[in-house]
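Here's the structure, in structure tokens; my notes come after.
Only a single protein chain was left out; the remaining protein chains are all shown in position.
Chain nomenclature is as follows: A, B and C, assigned in order of appearance, with residue numbering initiated at 1 for each chain independently.
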Amino acid sequence: MTHLLINYYEAASVILFGIGFMNLLLQNNLIKKFIGLNIMDTAVYLFLAAQGYITNRVAPILTHGIVDADYYINPVPAGLVLTGIVVSVSVTAFSLALVQRLYKHYGTLNMDEIMRLSREREGE
Amino acid sequence: MHKKNTFLQKLKAWVNGEDTLLHADEYIAKRKQPQPKQWLRSPSVEKIKSNRALYSFLCVLVAMVFITIMMVVVSELPTFGNASNPGNNEVMERYLEKGIEETGAINFVAGMILDYRAFDTFGESNVLFLAVICVLMLLRRDSKNISAAEEKEIAEDEALDAVDHKSILQVGAKYLSPVIILYGIYVILNGHLSPGGGFSGGSIVGGGLILYAAAFGHQSVQRFLNFRTFTWISVGCLLTYFACKSYSFFTGANHVGYTIPKGIPGHILSAGFILPLNICVGLIVACTMYGFYALFTKGDI
Amino acid sequence: MEHINWIHNIPFFSIFLAMFCGIITPLLKKGSIARMVHTGMLCVVFCMSVLLLLNVYQNGESFTFMMGHFPAPWGNELRAGPLEALMAVTFSAVMLLTTVGGASFIAHDVVPEKQNFYYIMLNALFGAMLALTYTNDIFTAYVFIEILTIASCALIMAKGTAQSMVGTTHYLVISLLGSGMILFGVSILYSITGQLLFPQMKEAIIQLVASGQYTFPLLVVTGFVFIGLAIKSALFPFHSMLPGAYQAAVPTSSGVLSGLVLKSYILLGIKLIYSVFSVDVMLQLKIIDILFVFGLAGMVMGSVYAMRETRMKRMLAYSSVAQIGYIYMGIGMASRIGMVAACFHILAHAVTKSMLFLCCGQMVEDSGGKEQIYYLRGAGFRNPLAGIGFTVGALSMVGVPLFVGFISKLYFATASVYAPGKMAAVLIVLGISMVLNALYFLPSVIAIWTPVKKENETQTRISVSPAFGVCIVAFVFLNIMLGIYYRPFIRIIEMGIILLQ
Partner (left out) sequence: MNWEISTIIQMLMVVFLIACAIGVSVTKNLFIAVIIFMGYSSIMAIIWVFLQSPDLAITEAAVGAGVSSVLFFLTLKKVHALKGTREG
């Protein structure tokens, strides 16, 4: 248990991932589904970024001309998260455009409703 | 007996084409009526979804199980902030200790993503490019994506824009957007010296453009950024990026000469390819962000 | 500079050529020029990959290629061996035949001003598939998985109808769930091994297992990565996205997605099993048995779903689910011969399913756009070439000798002998699944060759575009050639798998 308290960032990111996951599966509304997806992504980034942190060290940018690996935190997770954020904003834009297009065709944001309407139209 | 030869009947129906039936729908409706294999019908996703309460309960259950398992995992993972964790190994040491002499960037993260692991970053900028193409495919007006109601809405919005003075927004945007764009350019140009870089600076510039467009209308931005310039800037920057990275990958992998001056670390003109790459990424991202805004509001750039 | 080994540059050149064509395509004004660029790119990549394959096969070697100036744990890396080269050859050949043969569908279904966007997506998709094939770095794999996801969604929605939007949304949500799982797995893996490249990761994992550290996290990580890949490659319980998407998409997209994209995820999975987690660890963690069970379930359930379907494209989609089940079953046997069978089935299914989707699309178009099997009666007479293609594909899927599907099933059966404790299950399910395959494929074949005696049927033969004809003939030829002359391919796969370890 105490380890969970020490690893509180990881624990929180797991909870956030779970919440995002639930939103993705449970929400009928497409916009909230995609917000859930974003929460899921940021949760993973939080997890990854927490792996790079080292207590009492500074950000990986040369300060006071010190070139020493024991002075800075790990730069690898930050780079990976940076890449990840770009990917997730691209996906968000794409999915929101898709939501607009779906609304234009069906006039609703409710996924179940859209599925039903699409099946009805297909049956015609 | 009737139940046993349903399949044979079906086969016969297929082969004979059931010409007695004039309409296929009737035929299909009739064919679907006998459902002897009830036990084979596993609860399909749609059916579970129709039973909302059960579905919600299952989802919550799955999420809870997931969270519990992950909590156990987290409690066994390396301690947060500990210097002897597996991640803090020789890889990180080289990035930090030799980074400046090998890449010339004093922002180690920039050096890492644009030089050591540049292939990932190349993929990432392609993701952005593909996303804007997807949004173009989805939202740009064409014969399949047009409706009278929406045309009317856009016309109404434009009419409203023409009458509405938006004084507060316009005064704010007049003074703020140049500052925001300038700050974005600063972040892009100092990507190898300070936090930031092409992506963050580009989105700041894009934000400035969005503010400007929101206050003064699309026409004002279209004077210098129409669809043609948009395509040329994106493709041109991506090609520059592509050329720089192909050159560096090719020379690196084949151990042939690579003579890009690194400059003096800490100066603005240093770090080899990192500065031009940051500028390229910044331009792409700024265009992309504005492009998203324009496509989302009026369906064209 | 005689010391440059050009053969070793081929993986890099093929990925970058595909990406380059994707980048310049927006500048091309017309869809037809974009198509030519795409076709040319595929031809060049095909030739280069064949060259690479011949070279690595003759030398019996695999090599790594440094992406940049920094060696393995610091920089990115590509890796190529016989297996990767063979897959690249397959991907480029099938992609070439599918997109050239399906060009008329693209011209017909996609609005003219957006056709070059469609070709951008095809180019990017191909580049991402090659990158997944060759990569030796788990984070690069993740980035290119995302490219693949976005590009495949774009291919589905390109038709622009309401139905295709619904299909895309479903596909997008489920694939993003899969990517999220993979990313989480990658981050935990990074946190316990501290590495991102396959060989270094493998060493670290072997050490962890030997020292008994982090056993539970390792189990969960493996589960995450493979569940993510299973979601993306539509293994049985996660298959719900396929039918709607394939039904609504342009037939060319369905062919590419079903034949190739699903396979590139599986190929990544195979590479991960051998070069990251290693078979022993996977067996110890029991993950491989879970894949085996789901594979078996998919084989049966996919066919059962397909039997209940009256619409042909959905039937083909469910049949893909069953075939994916076969591949996972092969992987799940955890023996080398099982893996060879799985890899050969990837080839077989790619060659067959793309052809089936193209022929099905053509027949549906000839029959007035209706895809219920009832309306397709007599479609074989309306368009004999498509009919023959469909028949060959169906027979191959069922597992009739002479066709490629038979060989892979034969190898699955052989492999089961070497998998103690799994033999009975494999043989029984294989038998059931083949019977079920026959039960839904043969009636549809009979249906399309049933003459229609309707009086209002005035449609005569519809002229087929020569490109479609050539491609279908090539597909049929490939199918039969692989069904008879399969030994070299098996040898290549075997060598590739040995080198992968």
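Throughout what follows, a contact is a pair of C-beta atoms (placed from the backbone, for glycine too) under 8 Å apart; a residue touches a chain by one contact, two chains touch by 3 or more.
Small disclaimer: the values here were computed from a predicted structure and weren't measured.
Asks: Considering all chains of the complex, which shown ones does the missing chain contact?
Replies: A, B
Asks: Have a look at A:44, A:62 or A:81 and name the one touching the chain we're not showing.
Replies: Touching the chain that is not displayed is residue A:81.
Asks: Can you say which of B:78, B:99, B:123 or B:197 touches the chain missing from this structure?
Replies: Here the residue in touch with the unshown chain is B:197.
Asks: Over the whole complex, note the residues of chain A touching the chain we left out.
Replies: Residues touching the hidden chain, for chain A, are 2, 5-6, 8-9, 12, 15-16, 19-20, 22-23, 26-27, 29, 31-32, 35-36, 38-39, 42, 45-46, 49-50, 52-53, 57-61, 73, 78, 81-82, 85, 89, 92-93, 96, 99-100, 103, 107, 109.
Asks: Extract the touching residues of chain B with respect to the undisplayed chain.
Replies: So the residues of chain B touching the unseen chain are 107, 109-110, 153, 187, 195-197, 199-200, 203-204, 206-207, 210, 289, 292-293, 296-297.
Just so we're on the same page, only the chains that are shown with their structure count from here on.
Asks: Which of the two pairs, A-B or A-C, is linked by more C-beta contacts?
Replies: Result: the pair with more contacts is A-B.
Asks: Based only on mean CA positions, could you tell me how far chain B sits from chain C in angstrom?
Replies: Taking the mean C-alpha position of each chain, the two centres sit 24 Å apart.
Asks: Need the CA-centroid distance for the pair chain A / chain B, whole Å please.
Replies: One centre to the other, that is 12 Å.
Asks: Would you kindly tell me how far, in whole Å, the mean C-alpha position of chain C lies from that of chain A?
Replies: A distance of 28 Å separates the two centres.
Asks: Tell me, which residues of chain A touch at least two other chains?
Replies: In chain A, 17, 21, 51, 76-77, 80, 83, 87, 90-91, 94, 98, 101, 115 touch at least two other chains.
Asks: Can you list the residues of chain C that touch 2 or more other chains?
Replies: Chain C, residues with two or more chain partners: 139, 143, 146, 150, 153, 157, 188, 190-191.
Asks: For the complex, which residues does chain C have touching chain B?
Replies: Answer in residue numbers: 1, 3-5, 8-9, 12, 16, 19-20, 22-24, 26-27, 65-70, 73-76, 111, 113-114, 117-118, 120-121, 124, 131, 137, 139-140, 143-144, 146-147, 150-151, 153-154, 157-158, 160-161, 188, 190-195, 204, 214, 216-217, 220, 240, 301, 304, 310, 370, 372-375, 377, 439, 443, 446-447, 450, 452-454.
Asks: Contact residues on chain A for chain B in the complex?
Replies: Contact set of chain A toward chain B: 1, 3-4, 6-11, 14-15, 17-19, 21-22, 25-26, 50-55, 57, 59-62, 67-70, 72, 74-80, 82-83, 85-87, 90-91, 93-94, 96-98, 100-101, 104, 112, 115.
Asks: In the complex formed with chain C, which residues of chain A make contact?
Replies: It is residues 17, 20-21, 24, 30, 33, 37, 40-41, 44, 47-48, 51, 76-77, 80, 83-84, 87, 90-91, 94-95, 98, 101-102, 105-106, 111, 114-115, 118, 121-122 of chain A that touch chain C.
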